[in-house]
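Shown here: the complex without one of its protein chains, the others still in place.
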Amino acid sequence: MTFSAWYTLRKFVYNNLHNDDYETQFSRALNYLLILLILGNASAVLLESVNDIYLSYKIFFDTFENISIVIFSTEYLLRIWSIAEKDPFHSAWRNRFTWLKSGGAIIDLLAILPAYLNFFVHFDLRFLRILRLLRLLKLTRYFVSLQILLRVIEREKGSFQAVIFILFIMIIMAAAGVYLVESHAQPEAFSSIPASMWWAVVTLTTVGYGDVTPITPLGRILGAMITILGVGLAALPAGILANGLAHELEQRKQQLELHFRELIQHSDIDFILEPEKIEEVRKSVGLTNEQTQDIILELLREQKEEELKQEREQYAYCPHCGKKLPEL
Amino acid sequence: MTFSAWYTLRKFVYNNLHNDDYETQFSRALNYLLILLILGNASAVLLESVNDIYLSYKIFFDTFENISIVIFSTEYLLRIWSIAEKDPFHSAWRNRFTWLKSGGAIIDLLAILPAYLNFFVHFDLRFLRILRLLRLLKLTRYFVSLQILLRVIEREKGSFQAVIFILFIMIIMAAAGVYLVESHAQPEAFSSIPASMWWAVVTLTTVGYGDVTPITPLGRILGAMITILGVGLAALPAGILANGLAHELEQRKQQLELHFRELIQHSDIDFILEPEKIEEVRKSVGLTNEQTQDIILELLREQKEEELKQEREQYAYCPHCGKKLPEL
Amino acid sequence: MTFSAWYTLRKFVYNNLHNDDYETQFSRALNYLLILLILGNASAVLLESVNDIYLSYKIFFDTFENISIVIFSTEYLLRIWSIAEKDPFHSAWRNRFTWLKSGGAIIDLLAILPAYLNFFVHFDLRFLRILRLLRLLKLTRYFVSLQILLRVIEREKGSFQAVIFILFIMIIMAAAGVYLVESHAQPEAFSSIPASMWWAVVTLTTVGYGDVTPITPLGRILGAMITILGVGLAALPAGILANGLAHELEQRKQQLELHFRELIQHSDIDFILEPEKIEEVRKSVGLTNEQTQDIILELLREQKEEELKQEREQYAYCPHCGKKLPEL
Partner (left out) sequence: MTFSAWYTLRKFVYNNLHNDDYETQFSRALNYLLILLILGNASAVLLESVNDIYLSYKIFFDTFENISIVIFSTEYLLRIWSIAEKDPFHSAWRNRFTWLKSGGAIIDLLAILPAYLNFFVHFDLRFLRILRLLRLLKLTRYFVSLQILLRVIEREKGSFQAVIFILFIMIIMAAAGVYLVESHAQPEAFSSIPASMWWAVVTLTTVGYGDVTPITPLGRILGAMITILGVGLAALPAGILANGLAHELEQRKQQLELHFRELIQHSDIDFILEPEKIEEVRKSVGLTNEQTQDIILELLREQKEEELKQEREQYAYCPHCGKKLPEL
């Protein structure tokens, strides 16, 4: 009996912490609380860095940090414990080991590890505080669209490599060029190629602080040529990402469409009238309400086009008996 | 009789203020007048902020403001009154209530409310003047393409959330990093993480004022890395928007095409020769003349391709019995 | 007889100046000469603005200008005269009048008009010189891809209007906001809303000179928010243009493909082996060699896919006699 209660509890914890499909008032409240705690932690780090605020509210900040550590540690342990429920065909420990190696688990660990390591190794206090900002990464879990973006970045990594490689070569060449023509006029700012790379990066990314600029005519001509050629490159990753995102959304929409078609196929009832079913499919694919509605409109439009097409074909005859076929 | 005149008047006001399909010389003149008045108001706010001009023409500005308030208030009241004509199946007040909650009505209210509130609460005069700029938002009503853009923003909001979330995390991380390595060298500019966020925002958006820049070698290396990684992100919303816009226009074109096909289907007369009908459909979808022409050309091209395809298939006979085969 | 020689001459001039399909050694040499002269004119304007150079080579510059005026005037007159050959169904003067109203003709006129007007009205000499730069616009005629770009801009003008309208509103709102919070701290730089608009434009376009920046904490928070929200907008026209360009090229490729299909359809000889015909079609559509080759490869690939598809369908039976059909 106690065993059964134990498993029921583990299942309950698993549903609340790991199961995305499980949505109750409690699980939602728990998630919002954790998100709030993470944001509170980040705010605390920002405020602590302002000396006056930190000295005035030292006790509050330290208490908040200690409470946070306890909560995040408990969350981590509960996650390890309850993940055993994930795959009933694997042993509890195999499930746990698989989860421990996942990105989410590593982020969870990074969020609490520095605080514990501090007992053994004494970090610089300011560095330790900033490491706490890693807790922000825990938010990734709660944003579907962020996961979509990360997937696109992963899929387009080939193109990103190429762009970063070209950018890297252009930065080196630009730095070498400007070093050659400007180091006589400005021996301080362009003292060596590595030093000139600061200018090259600032220019090629179009940031353009203006703390270091070419002043000789030759340097300016070279600088202008580099800028014109290079300006397209810096914005390229954004373009690739935007296209990849559009492509990914397109694919997900097709997936949703296919789901919808299947539902329409296998159920005689009017599918459009069941918002719960639509909502369920929509969430499993990870699209917004607007995009889902677009697809439904698309399906209705398609049906209309189909009708138009059939109207056009209404004079087809049966090839066997030659008789005119009724409208399809 | 007077009742009937009353309803006729209300219908007339409704057509002129609310009905987009109703176009007479008068309604067009009225719209242009209102647009002019809005632009005049914005110009007045800009000019009033120049002290010399304001002092010299104080009476003119105040009179213009009073006249504007009267006109905009009358417009607002007439809109409330006449919207009753919108849906004959709903009561006048239900129509009014529905409209009052719409975005356009709220903008109309915001345009006049501050002036009236000023009687009760005394705002800072300069702040009050600037609130008048909200009247510019009334222009939204008159630009179809603006409404398209806003729709795209609404539909892609999932992606925007993801981008703003990543940007937000990157700004905090970048600020924390540069604060760690630069605050010793520049205790003024990088006094705390919130203070360093100014540098992070200015850099990651590639604005790069140059009022605050890293000067230590480590700070510059960190700054360069942050810039290269982050530069793509800032341009991402533009890319998403551009793709979304292209997609939206594509959908509208398909809609227009469908309309056109239907018209071709159901009318034996040559549809291309009726510019009035084309114009009517075009406006209901919200595309420019050029885009509409493209679709018509597309339809013609398609017809040609169809002909080519039929030509290709005309020799499809069964080699055994010689009968014509049905199209595959 | 002389009449006939006259018409032959006019036809010859027409072919060389107006007819894009007419390509001889002479017409090509003439075009290159005119391009060179235009570039020479632009270079002269640039060099004349350097005082030392102008004073040293005054005679050369003046002579070059006079020769240029004569040549461009002759070109303009010859174009007017010879355009009569364009449409044989219209009268010479109707052809001429149509041409005179075209964009190309207006640019040609603008290139010579200021020099003649100078006899009547005395322009500022420096202004007159800079007007000569309008001659650069004559180059438009010689770049097909430029005409494509201009067509895309024209077609997407609805979206551009929306973007410029939002940008315009954002600039005014941003200027008003920063004027409200910064004018006390920097009464010089943010003396009025129009003055603050300089900061708003420089920031929202991400140029970021840094000559005017907010210095109060509130001003910086406002500035950061404006920058983050606005940064996407500035890059939007580029995205719209890029998408529009891709779409336009896609359409042209489809056009080319259709042409090619027709050629394949109507000729039994192997079309791919006739580079002259491909070249001719390619030029009429305005695509590069690479893009044309892509289409040809596409057609070949398609043929292969067709074969695969037919292989898959090889077990089709005749519906009339039930016998197995040979492979199609």
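Order of writing sets the chain letters: A, B and C. Residues in each chain are counted from 1.
The working rule: a contact is a pair of C-beta atoms (placed from the backbone, for glycine too) under 8 Å apart; a residue touches a chain by one contact, two chains touch by 3 or more.
All figures in this text were calculated on a predicted structure; none of them were measured in a lab.
Peer 1: Which residue, B:46, B:180, B:235 or B:249, contacts the hidden chain when the whole complex is considered?
Peer 2: B:235
Peer 1: Taking the entire complex into account, which one of A:166, A:185 or A:300 touches the absent chain?
Peer 2: Residue touching the absent chain, from the options given: A:166.
Peer 1: To test your reading of the contact rule: which positions on chain C touch the chain that is missing from view?
Peer 2: Spelled out for chain C, the touching residues are 42, 45-47, 49-51, 126-127, 130, 133, 136-137, 139, 143-146, 148-149, 164, 167, 197-198, 201-202, 205-211, 234-239, 241-243, 245-246, 249, 287-288, 290-291, 294, 301, 304-305, 308, 311-312, 319.
Peer 1: For chain A, which residues reach the chain that was dropped from this view?
Peer 2: 154-155, 157-159, 161-163, 165-166, 169, 172-173, 176-177, 179-180, 191-195, 203, 206-210, 213, 220, 224, 227-228, 231-236, 238-240, 242-244, 247, 251, 254-255, 258, 261-262, 265, 313, 316, 318-321, 323, 325-326
Peer 1: Using the document's contact rule, name the residues of chain B that touch the chain not shown here.
Peer 2: Touch set of chain B with respect to the missing chain: 206-210, 235, 238-239, 242, 326, 328.
Throughout what follows, only the chains that are shown with their structure count from here on.
Peer 1: Superimpose the Cα atoms of chain A on the matching ones in chain B and note the rotation angle, 0 to 180, in steps of 5 degrees.
Peer 2: The rotation relating chain A to chain B comes to 90 degrees.
Peer 1: At least two partner chains per residue is the criterion; list those residues in chain B.
Peer 2: Within chain B, the residues that touch at least two other chains are 206-210, 234-236, 238-239, 242-243, 326.
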